[in-house]
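== subunit A ==
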Amino acid sequence: MTTMTERKLTTQKAIAEAIAQEMERDETVFALGEDIGAYGGIFGATEGLLDQFGPERIMDTPISETGFIGAAIGAATNGLRPIAELMFVDFFGVCMDQIYNNMAKIHYFSGGNVKVPMVLMTAAGGGYSDAGQHSQTLWGTFAHLPGMKVVVPSNPYDAKGLMISAIRDDNPVLYIFHKGVLGLGWMANNPRATGHVPEDPYTVPIGKAAVARAGTDVTVATISLSVHRALDAAEQLEKDGISAEVLDLRSLVPLDRDAILDSVRKTHRLLVVDEDYKSFGMTGEVITTAVEGAFDYLDAPPARIAIPDVPIPYSRVLEQFVLPDTEKIVAGVKSLLTA
Partner candidate 1 sequence: MSTPSPTQDHHGLPIVGLIANPVASKDIRRLVGLARVVDVEEKANLIARLLVGMTAGPPLVVLALDDSGGMVRRALRLTRGKAPSLEFLPIEADGSERDTHDAAAMLRARGARALVTVGGDGTIRSAVEGWPDARLVPLAAGTNNAVAIVHEPTMIGYATSLAATGHVPGDAYDRLTSMVVHTDDSESSTAVVDVVGVRTHWTGARALWEPDDLVEAVVANARPEAVGIASIAAALGPIPPRHARYIRFGSGRTVRAIFGPGLVGEISVAEYHTVPEGTRIRLASATRVVALDGERRLIRNDDAHVEVTPGAFLLSVSKTLAARSRTDREDIPSGQHAGDLLS
Partner candidate 2 sequence: MEIPRDHLVDMYSTMVKIRYFEERLREIYFADKLPAFDIGAGEIPGEMHLAAGQEPVAVGTMPHLKPGDAITATHRPHHVAIAQGLDLNRMTAEIFGKDTGLGHGKGGHMHLFSTEPNFGCSGIIAEGMPVAVGAALAFKKLGKDNVAIAFFGEGAANQGAFHESLNLAALWNLPVVFVCEDNGYAISVPKDASTAIADNSDRASAYGMPGVLVPENDPVAVYEVAREAIARARAGDGPSLIEVRTDRLWGHFEGDADAYRSDEFKDSMTSRDSLVVYGDRLVEEGILTTAGREKITDTMHGEVDEAIDFARNSPDPAPEDALLHVFS
């Protein structure tokens, strides 16, 4: 007999619900971007919102990223709380100045006098042969640059809570959602893309990691779709008597370094998994955090799995070779345990 029915939503619907609830609560919140209106966003982040809120608050824009992201900044500094959607994170090249040089720096340059309460949300990630300009994650690039928070939810519950936190945050927040965690009907089926999402609004704190699965033998620190892969790997490893702790970082800026250190101090072994490019990115940052703060606790040199510094190839067999996956994580953990 069920005591409480779980309310199951896909990550995509959870995001749209978060935006809708915040727009109901606060009339200064509005969204703008390409195809977010009647189409509901290419990845459904604004599904149903045009009907609910109308074109004044769900604004389709021309293909003018510099223009509309810059306009979001101007709106944010003049009393509104915009959510701007950059359709694919890969497109940041055409508008990066507005993002990292303007949005991220106004608060600092003004000595804290001018706030920029905006959310820049964007779709990321590969695995479905969308090739090198539509498959990247790139969060390492943004996390590297000061002045913007970077959050990357892996599951429906966090997706809603982090979006609400992002909208309520008075700082610019880059909200990156991996297409593979959304639970879209036109992508490969992913059971972990659906989960319990409370109907009432709630927040998930920005800057706090979550232990997605507790374990004792190794810490697998990761983010986004790779959390799903790591959880699948942990289930497999359990059959081999290995207890893997999966740490879902959830935010890259601020990075929950304490959570990383707590986990490493417990397990003594660290494997970092990242769907971004390997060199000069997230894996290096997490490993350095562990080395700096928990060197004496490490029983083995930390290891990492990431895209091997090549553009993401198109052909399925090539793309699968470069992306992190469950098998690579299982192998990586086992290798750490014999190191």
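A quick word on the picks: all candidates are chains of the complex that A comes from, given by their letters.
Assume a contact is a pair of C-beta atoms (placed from the backbone, for glycine too) under 8 Å apart; a residue touches a chain by one contact, two chains touch by 3 or more; residues count from 1.
Given the structure is predicted, the values throughout are model-derived calculations rather than measurements.
Peer 1: Pick the one that touches subunit A in this complex: which of 1 or 2 is it?
Peer 2: Touching partner of subunit A: 2.
Peer 1: Any idea which subunit A residues touch candidate 2 in the complex?
Peer 2: Counting only subunit A, the residues touching candidate 2 are 30, 56, 61-62, 64, 66-80, 82, 94, 97-98, 101-102, 105-115, 146-147, 149, 170-171.
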